[in-house]
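Following: one structure in structure tokens, then a few remarks.
Here the complex is missing one protein chain, while the rest keep their positions.
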């Protein structure tokens, strides 16, 4: 075939025949590839068990140091929390089948619906897509929250997949994360109040809080600093819950009505968008208010 | 304990007794958390088999569209390839135990040493850390490669973990990826030459290449456009291989020598850094030149 | 230490000093073992997801041939079915946490309760214990069902573990197996009736049944042989369901009553034992009659 083609080209071919590429090696490249292709069989199947909620939780890598280097305010930095939530929103909007997400501090959990068949339920697809989309968004939206303060280096987040077979298990998972938010935020609030308003060193504040219960910490805030913890920011106390919600939107649209001139008309349409809540998700109220998040156990 | 503390505050307490936080609920928050903590037992162990190379391969998500929207040049965009390599370098430098990485087009593979015990060899840690670090780096370093051309949205990459028990299997994996690079790049080179220089539509170019072998494609390039494929950029033909290398560095250091004045001295030290190659990694040469990449099978 | 001990033995030792064991090699055997013990780390964790029913299904290996060689009657051999059930009973009684088992033909499924923590829920323990206990029982109880007809060789059964997250899923699994029993038994009943009573060859019977629906098969039985399939043995049509049941048992016990002579007294006590059913388990009735088999979804 090579010769036949060369013939069509006439005499000019001859002059650089000697530098002609080694066709033989090329014609066998597909063969070479197929010879190596057996390595695909080393991939293992990591399909998630059906009828279970798929939860991906991300955690910031070395975020203690990251927070220091970027001068996050203590005990909470609203810019950082806003950026986390913005990145989570990007995950929910770009990927499929997330029904609820919950975040606090440097972590965020994404819950995929139990009947999801996204990427055939392969665990690696779920966790890497979430980790990737969240991380690229974090850098992409940094400026929206930190303005001119530069991001010093690309941050990292690790992820894991956990399956929950029932609504009760899933709600207990989310409750576990919100209880963790509460415990940490109460501690941090008292700790930094003792330091920032009470004039204690961090070592002293640490010492002071050793062995205290939640009630003790509330009491310190209340009696010594006049702070009622319950009046602190819900964002800090409760973390951020993101869900899809249908909202009616009224938009003005220029329309052509038969036998009339074109004119502006108000059109109402229902649109799904991601909404943020900073409320209790441990009790029943939230779930009664949003009955569509969870599917029935069956 | 509450009452005792309240007593210390005297009469002023009374006035806001009614708004006092509900201590009971708080004192039980730790208890609440431990009640939910059973959900941790739903996490499964995904430890990678010992004595196997752990490979994480990333692939761009919807990169065909991403390339269009960001006007990547065809068939290869050196800015985009440079950014991929820069991001891969960030992964290798930030994470542990990567011994070699290989990338082409919108994919990159990272090979962790077979004896690695990083994060106890948990597969989810490996793949999410790689996906996250790569993705945040891609956005972070975008400007270095694309200058003022804006990144339109945060891109995504998915990842997977594959284990290879032997050096032969690992090398065949890398050969598979490089053979894939070759096949795709040869096709793309001819295709876009037919379009850009030959004046064919993309549909015509596609039709022209149907059923052709590598030799045919080389012949088209050679006889119709005077292009010897072998002289095309090695970056495009061979992809990018990243490895750690020890290099001697000579730095000038101001030193205090005993009984003398401080003075500038040339100091040579060995430093490990990530080096890029665009060469064949299917044959023996590369591996003979870098005998430290692979550990012996045993 | 060797020498000190040898000294205690006096002169007689000398004579066989040369044949004395090589103590050095022995004293290092523990060390040797610990040197190899790293291989334990190659074992992987195969814990079953919590809050899911663990189902182990066994299937006879090459039972078509086994049935021929042991002259099982067609289409069903009650001795063989009895032996399967006896072996299943042994599994349920010897192992822990089986709540229901269902068998038909040469297969048996064992359902472990969803909250079971037997062997820390390790899948390999569940499936190998079941396969082993069933197989040894099959040989052990052979004579009870086949009398003097000898077992020609040790039979094999393979097993697998499947998890079901909800009661609905579990019931659908059991329904699937019972529907399979029905389809196979109806086919086999007609097939062997055509052969045994209708005088067809097996090839002719096979041809006759090609493309027939259940209604057609019933009609053949009914109109050609006067057989109402519904009146056939429930054991064959429905398979065998084994569950634990509490039964009151009245036993006579010789007791010593205070201030009286010892005498025989009737004592009633509740005892759990495995009971067999040959009934429909697809509909609601069976589950309403035995509400304790399944735990609530939560």
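Going by the order they are written in, the chains are A, B and C; count residues from 1 in each one.
Just so we're on the same page, a contact is a pair of C-beta atoms (placed from the backbone, for glycine too) under 8 Å apart; a residue touches a chain by one contact, two chains touch by 3 or more.
Source: prediction; values computed, not measured.
A.B. asks: Going by the touch rule at the top, give the shown chains the omitted chain contacts.
C.D. replies: By the stated touch criterion, the chain not on view contacts A, B, C.
A.B. asks: Would you mind spotting which of C:61, C:120, C:197 or C:273 touches the chain that isn't drawn?
C.D. replies: C:61
A.B. asks: In the complete assembly, which of C:51, C:167, C:218 or C:240 touches the absent chain?
C.D. replies: Of the listed residues, the one touching the omitted chain is C:218.
A.B. asks: Can you work out which residue in B:30, B:166, B:188 or B:230 touches the chain that's missing from view?
C.D. replies: Answer from the full complex: B:166 touches the omitted chain.
A.B. asks: On subunit B, what residues meet the omitted chain?
C.D. replies: Residues of subunit B in touch with the missing chain: 49-52, 163, 165-169, 297-298.
A.B. asks: Residue-wise, where is subunit C in contact with the chain that is not depicted?
C.D. replies: 1-2, 5-6, 8-9, 13, 19-24, 26-30, 32-33, 36-40, 42-44, 58, 61, 90, 94, 123-125, 127-129, 131-141, 151, 153-164, 169, 172-173, 175-176, 179-180, 182-183, 186, 213-219, 222-223, 228-230, 282
A.B. asks: Please output the residues of subunit A touching the missing chain, sorted low to high.
C.D. replies: So the residues of subunit A touching the unseen chain are 41-42, 44-45, 47, 49-51.
Note that in this section only the chains that are shown with their structure count from here on.
A.B. asks: If I average the Cα coordinates per chain and compare with the overall Cα mean, which chain comes out closest?
C.D. replies: Located nearest the centre of all protein C-alpha atoms is chain A.
A.B. asks: Over half of interface residue numbers shared between subunit A and subunit B means same, under half means different, so which is it?
C.D. replies: Same residues, largely: of all residue numbers at this interface, over half are found in both copies.
A.B. asks: How many Å are there between the centre of subunit B and the centre of subunit C, using C-alpha atoms for each centre?
C.D. replies: Measuring from centre to centre gives 50 Å for this pair.
A.B. asks: Approximately how many whole Å separate the CA-defined centres of subunit A and subunit B?
C.D. replies: For subunit A versus subunit B, the centre distance works out to 20 Å.
A.B. asks: Give me the residue numbers in subunit A that touch at least two other chains, ranges are fine.
C.D. replies: Expected reply: 163-164, 169.
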